[in-house]
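The next block holds one structure in the form of C-alpha cells; read it before the comments.
Missing here: one protein chain of the complex. Every other protein chain is in place.
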Amino acid sequence: MNKVLIIDDALFMRKLIRQALEPFGFEINEAENGLEGINKFNEFNPDVTTLDIVMPEMDGLEVLKRIRDQKPNSPVVMITAVDQRESMLKAMKLGVTDFIVKPFDEDRVISAVEKAIQITKEMTK
Amino acid sequence: MLEQEFITELQILAQNGAENASRALSRFLAREMLIKVASVSTSKIEDIPESLAESDAIVAGIVTRITGEIEGNAALIFKEEDSLTLIRILGGSKKSDLRSGLGELERSMLQETANITISSFMNSIGTHLNKRAVPSVPVFFADLAGAILSVLLLETAEVFDDAVLFSTFFECQHENLKGFFVFFPSPSSLTTLKEGLANG
Partner (left out) sequence: MAKQNEGKIIKVLIGQISLSRSPNVLQSVLGSCVGVCLYDQKQKLGGLAHILLPNSDGRNTGELPGKYANLAIPVFYEAILKHGASEKRIRAKIAGGAHMFANTVGLVKQNIGQLNVEAVTNSLSKLNIPIVSTETGGSSGRKVEFNLTTFELHIENFSSSGTKII
C-alpha cells in the first residue's frame, strides 16, 4: 500500500486531500505544521508527500529543503494558491515533483499523487 | 484624494480581480458565485462600515495582511447566516454558531475560502500591475461588522480622512449565499498602484 503524508496547517485542506486519496487505498498520515511534517516524514517514510506552501512558522519551502537534504528523490507535491508564482519557482529549484493549484478537484489530487509515484519509480529503476 | 482617471483605471483592476476571485470561489464551492458589485471607491472613513454592512450585524470576517510591493488589509466577510450556509456547503457541522465559536474544521473551511478568494483577487491585481501582492495566512474572527471593518481601515485613517477601498459583493442565488470581499491598500501603496498603472 502506498503511503501519503499530508503536511498542511489547514484542517479542511488535509480533509479534502485525505478524502480524495482514501478510496484509492492509500495509507494516509497528516502533519499540521512544518516541524511535525519533518518528524513524520522520517517516521512514516511516505511514498508521496503533499506539502502546503504557505504555513506559519516553518513554510513549505523550508520543509521541502529539509526533505530534499534527506531524500533527494522522494516525491513531493506542493499545494499552492494561484498567487504563489515566486514561491513556485523556488520550489522548482528545490526539485519539487509537481504542483496542485487551489482550488482543485479530487481527480487532480489522485493524478498528481499517482504520477509522482510513477515518475519516482522510473527514476530509481 | 485621487483623480478620476486613476479611479477609472482602478475600477478595471477591481473588475478583473473580482472576476478572477469569483471563478476560483465558484470552483472551490462547486457552485456559481456571481459578482453583484465590484467597485473601487474613495469614501469617508466614517461612512465605510455602514456602506458595506450593518455595523451591529454578527459576521464571520476572515482577515489577512497583504505584503509585497502592494500592501494593505483584506477580508472576506459573511453575515452569520451566510457563513453557516457556506459551512454546510463544504460539509461542516450544521450546529455551528458564531457566538459560541466554530470547530477547527469549520474555521479552516472559512479560512480556506478566504485564502482562495483573496489570493485570486490579489494575484489578478499583482499580475496586471506587475507588482507583488501576497496575502499572509488568513485568520477567522467572529464579531460585529462595524468592529471588524473599523480595524481594517485604521491604517489608512492614521493618514487620511478618506480611504480607497476595493469591494466585491458575491452571491450564489441557488443557495441564497452572499458575502463580500474588501481590500484597503496601505496609503504608501497608492503610489505603487499608480506607477503600476502608468507602466501597464
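Note that the chains are named A and B in the order they appear, and that numbering of residues resets to 1 at the start of each chain.
Going forward, a residue touches a chain if its C-beta (ideal position, glycine included) is under 8 Å from a C-beta of that chain, and two chains touch if they have at least 3 such contacts.
What you see is a predicted model; the values in this text were computed from it and never measured.
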{"item": "Displayed partners of the chain not shown (whole complex)", "value": "B"}
{"item": "Contact residue for the chain not shown (choose from B:Asp143, B:Glu175 or B:Glu195)", "value": "B:Asp143"}
{"item": "Options B:Leu10, B:Ala24 or B:Ile45, residue touching the unrepresented chain", "value": "B:Ile45"}
{"item": "Touching residues on subunit B - with respect to the absent chain", "value": "44-47, 49-50, 55-56, 58, 63-65, 67, 73, 99, 136-137, 139, 141-148, 150-151, 154, 157-158, 161"}
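Simple rule for what comes next: only the chains that are shown with their structure count from here on.
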{"item": "Residue ranges of subunit A touching subunit B (in the complex, touch as defined)", "value": "9-13, 15, 54-56, 81-84, 86, 102-103, 105"}
{"item": "Subunit A partner contacts - residues on subunit B that touch it in the complex", "value": "20, 24, 27-28, 90, 104-105, 107-109, 111-112, 115-116, 119-120, 122-123, 126, 132-137"}
